[in-house]
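First the structure, which I've put down as structure tokens, then a few questions once you've had a look.
One protein chain omitted, others in place.
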Amino acid sequence: MVHDVRSRLSELRREFHRCPEPGWREFRTTARIVEELERIGVDEIAVGREALSTDQRMAVPDSSELEPWLERAREAGVREDLLERTADGHTGVVGVLEQGSGPTIGLRVDMDGISMTESDLAEHRPAAEGFRSEHEGYMHACGHDAHIAMALGTIEAIAGSGDRLDGSRSSSEPRSDGGFEGTLKVFFQPAEEISGGGKAMAEGGYLEDVDYLLALHVGLDHPTGEIVAGVEKPLAMAHLTATFEGASAHAGKAPNEGGNAMQAAATAIQNAYAIPRHSDGQTRVNVGRIEGGTASNVIAEEITIDAEVRGETTGLMEYMRTELERVLYAAAEMHDCDVTPRVISESPRADSHPALRELIGSVAREVEGVDRVIPSTEFGVSEDVTYLMNRVQDGGGLASYMLVGTDHPTNHHTPTFDIDERSLEIGVGVLSETIAELSRRPV
Amino acid sequence: MVHDVRSRLSELRREFHRCPEPGWREFRTTARIVEELERIGVDEIAVGREALSTDQRMAVPDSSELEPWLERAREAGVREDLLERTADGHTGVVGVLEQGSGPTIGLRVDMDGISMTESDLAEHRPAAEGFRSEHEGYMHACGHDAHIAMALGTIEAIAGSGDRLDGSRSSSEPRSDGGFEGTLKVFFQPAEEISGGGKAMAEGGYLEDVDYLLALHVGLDHPTGEIVAGVEKPLAMAHLTATFEGASAHAGKAPNEGGNAMQAAATAIQNAYAIPRHSDGQTRVNVGRIEGGTASNVIAEEITIDAEVRGETTGLMEYMRTELERVLYAAAEMHDCDVTPRVISESPRADSHPALRELIGSVAREVEGVDRVIPSTEFGVSEDVTYLMNRVQDGGGLASYMLVGTDHPTNHHTPTFDIDERSLEIGVGVLSETIAELSRRPV
Amino acid sequence: MVHDVRSRLSELRREFHRCPEPGWREFRTTARIVEELERIGVDEIAVGREALSTDQRMAVPDSSELEPWLERAREAGVREDLLERTADGHTGVVGVLEQGSGPTIGLRVDMDGISMTESDLAEHRPAAEGFRSEHEGYMHACGHDAHIAMALGTIEAIAGSGDRLDGSRSSSEPRSDGGFEGTLKVFFQPAEEISGGGKAMAEGGYLEDVDYLLALHVGLDHPTGEIVAGVEKPLAMAHLTATFEGASAHAGKAPNEGGNAMQAAATAIQNAYAIPRHSDGQTRVNVGRIEGGTASNVIAEEITIDAEVRGETTGLMEYMRTELERVLYAAAEMHDCDVTPRVISESPRADSHPALRELIGSVAREVEGVDRVIPSTEFGVSEDVTYLMNRVQDGGGLASYMLVGTDHPTNHHTPTFDIDERSLEIGVGVLSETIAELSRRPV
Partner (left out) sequence: MVHDVRSRLSELRREFHRCPEPGWREFRTTARIVEELERIGVDEIAVGREALSTDQRMAVPDSSELEPWLERAREAGVREDLLERTADGHTGVVGVLEQGSGPTIGLRVDMDGISMTESDLAEHRPAAEGFRSEHEGYMHACGHDAHIAMALGTIEAIAGSGDRLDGSRSSSEPRSDGGFEGTLKVFFQPAEEISGGGKAMAEGGYLEDVDYLLALHVGLDHPTGEIVAGVEKPLAMAHLTATFEGASAHAGKAPNEGGNAMQAAATAIQNAYAIPRHSDGQTRVNVGRIEGGTASNVIAEEITIDAEVRGETTGLMEYMRTELERVLYAAAEMHDCDVTPRVISESPRADSHPALRELIGSVAREVEGVDRVIPSTEFGVSEDVTYLMNRVQDGGGLASYMLVGTDHPTNHHTPTFDIDERSLEIGVGVLSETIAELSRRPV
């Protein structure tokens, strides 16, 4: 049976792997998750705009970028009712399983792919075994396909363990010792890679009564068999874009006319990196992309930059964002240009709760396949799960973002990224045992 | 007959207007000029690589940019022998008319269009009268179509005025008073807009024995009926491109790794504009285009800028170029990047000779349609005709770059630019009378 | 007699050379000039505040810098009534000679020394011959001592040439041919070196009815015997100072606190030099001095810079000043500092009038000792005589700023600067003959 579960999880994961969709365009992925939830027979399925706060979505692409993916999903046979509920950038699902009285436990996974052409080398298993991305130019290169599979596996495991409120399971069946009593809500969050979906799902309503929130990521240099019970110190992050708008003029005949957006941008970049370090902790700033101007003999009228700031705390990130905005405005002023910085997306800092980490650690040690449990690690990057974690912890609940080790041949976000599918079962084991334990012995 | 000539010139100009080709890609234009020269019966036609110094060409595009235009010309029926002689970026023609003993006079015009979509508004005459560009996205928006027509009209006028060395004209015909004795060489120079062809044609061999060089431009805010006998003080110019190459890294996890090409570029831009003014005269510097980097969370690995420098003299331009290169190297060094500035094209300063200007002025005053003659004007921009002017004047000859006024509804380099075709005939008149006068009374 | 005049002029010049006083502190110099004017017996002497517009003075030092010089003058025996009239930065004199009816002619010279320790080398004539500066640390290193002597010599020459309105000269004496009829006003202007006195004297009232204004400078690389009839194109100039005020903080413990005046100043300097070139002509910008901050481990609270801008025209200078101010404010804003740029002094552009230059030239050619007359030269630097020239020329009069050549062993503004005293007499000759000629044959 162990083998069966493993192959089931692998199959699911491979199916999702074949169809990566970028943030806010997970139409087909959403539909496929809904099918599985229906098959499992959960008690409630909130799709798209039912699961999200429309106003809190960030980094939603233009309809010109959304439509082709919607159309592709339609052509792949996705049901019209699901397309309607997810249209206009409203992907994502929440599945709810009510199973007796007990705590409400949330499980959050992400579901989007990234813009990258997957390797077709023979040594890349997805290529060799026929589940390479069918959406050319896009790839599940961060393991979100595995996350979806684990989440579905966990619901199924929990659903099979207890009496159902709707009587779908005969009360005469014996309750297993490892059974779960309470409510399980599984959040399939869209648009994690662009930090766009976390806030919208945190504010979508389903998180309000959650007592414990579990979240996870595979890999990140932890091998198969290793579990990190909870990460700490993700950097809070904000991604901004800004266009300097000046006035063009002929660089030979009228160098003094107009406003030079090129000089404004250069001044801004120099001063952005020079924003003072902060005594409270680590900060970051980067201008990662720039584009503008038309020709060498024309004073540039328009230059656009893509920038980000980070901080060890949300406050530090906000310090950096405020300073960056000051720099942008002053640079524009200096060169007689206009600028309107726009925050594309952001994510706060949130830490895994020690008590919850401890429980996860003690459960994990007993799960088959787990060789090593690391109580905690510093994270160093950003993840918009922090919106959900803060929402729960601000309401008195506990949250932990755990890492499920998996051997990965190359780094995340590379064309040959892959996981060790043995880790899928381990992840399901840790998650379902932790959920069961929390219903038995709340922390 | 006046009407005939005018409609002939208009027809020719409109034919060229319909088929604009960008620099080094004037395959069809070259072929059409050759046909006309053959029809007129000139004594020698040097095509493409016969007329140019291959090594001195600048800003030649990659073959991937050349080939489609060659193919298009082939499909339009251009003769294979002409395609062979112009292949690999060797467009351009020199036509030589030998007509008795006398001075050698050069006439230089340019022949390339620019990258711009021509207006299709009803009030735009080329659209209304059916000679709008058939090469969508490209346009004769600077009047080079008119220049070609004037040059062909001038050769024809001169060829009809005297005995031909090859006996093509019966010696029994009376010589007109306005006849020309000497050699006329007409240079149809490619790639002026990108300052790419001037030097190659100056060094192509045909300029060596030229005693007087005439060049011209239409419009430039001078109305129909106005002639500027010669311009002065064009700014010498160099166009450079530079790519800063650093190393990318994750902006959150490893901000200190790699080399930040974005910072290098910003430092370079700031310091480029801050190159000291020069006591010897006007200078210019501009960074007009920038592009690079991939995403806000990645340290930019590669940033490319397009820049130019100018100077009131060639020496001042060279001062600016040297200083700009120093700035680029130091900025790269500062941020652990590499950079290789590349000069795309350049043009020196050259002034119209006062004696030649005077003669042009006195001839022009007598030409029908000329209302006003301006002896000289400062130019303010750059033109690679200066290579040819310097070549002639350094060898003891005289040169003048004249302006032939034409009413133009909107500025050069705009989608609704057009000329007043009455100016074609005026231009031919001034040119042919000047050429004749020079053979009679050398200055 | 020639020898007498020469030794008289030399003596006077040496007397002034011994007592250099910096701008607005020429108390003793003023008094000495008044004595000479009284001795000559001019008709009106306007001293200090009578000759100046108090409000239009620029770059007036604090009283702590004025008082020691006033005290020193008092100790040297300067009359109290003169000290009163010149107190609080009101040095300078106008002497008026009324001599029959005729045009009103102005002659303007400057009178301040600079802050520089004069050489005591034996080969430095003032040291060798005992007239080295007695005001240690200050020196007449630009020739203003010679200017004063020439002006006094000129008044004396003119005063001896005609009938005096006040009957001081018997009408029975024969009028010499070279006599002057009209009014001569001699302006001894203070604070030229700091561009502080020109505007105040231009607006002091005495210039209003002046028909012709003559001004002069010795040397400037023109040898003894050479006269430049009038200079053109002095650069208009403004000298500004600015202090960036931020807030200090410990650079290790609180790098993010306060406002970093060092960063603000660096940003301002970089962008000041990068103010765009102007199509209308030459511009200049320089930040020449900087000082501020306390220690390497303290965020700098205060940084002061000294800057200047120049332009080929007054408008170009104003363009630069406006842009520089924009840069300063934006740089302060960028780093959360305050800044208040303050214009210390400025001078407009003014050109010598061609007709007046011509007259000076033709007169000069006849003056003994003049070997060569240069009609005009471009100036390249700045001088606040331009305020007076513009005042006269705006009112319909003519003005010329001439150069009187003098051999000088080293450059102006060096510790071994000296003049060839033979040039004093030449200067007086050219000035007095020009003044006489103007009264005979106005231009």
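A few notes on this one:
To keep things simple, chains are lettered A, B and C as they appear, and every chain counts its residues starting from 1.
In the analysis below, a contact is a pair of C-beta atoms (placed from the backbone, for glycine too) under 8 Å apart; a residue touches a chain by one contact, two chains touch by 3 or more.
Quick caveat, the model's predicted, so the values are computed rather than measured.
From the set B:138, B:319 or B:379, the residue in touch with the chain omitted from the display is B:319, counting the whole complex.
When the full complex is taken into account, the listed residue touching the unshown chain is A:271, out of A:119, A:154 or A:271. Which of C:223, C:255, C:315 or C:415 touches the hidden chain is settled by the complete complex: it is C:255. Only one residue from C:269, C:330 or C:435 touches the chain missing from this view: C:269. In the full complex, chain A touches the hidden chain at residues 270-271, 273-274, 276-277, 279, 281-285, 380. Interface with the hidden chain, as seen from chain C, comprises residues 235, 237, 239-241, 250-253, 255, 260, 262-263, 265-267, 269-270, 273, 284, 286-300, 303, 306-308, 310, 380-382. Listed here are the chain B residues that touch the chain not shown: 253-257, 260, 263, 267, 270-271, 274, 276-280, 319, 326-327, 329-331, 333-336.
The criterion applied here is as follows: only the chains that are shown with their structure count from here on.
Centroid distances built from C-alpha atoms place C farthest away from chain A. With each centre defined as the average position of its C-alpha atoms, the distance from chain B to chain C rounds to 51 Å. Taking the mean of the C-alpha atoms as each chain's centre, chain A and chain C sit 72 Å apart. In chain C, the positions touching at least two other chains are 270-271, 274, 276-277, 279.
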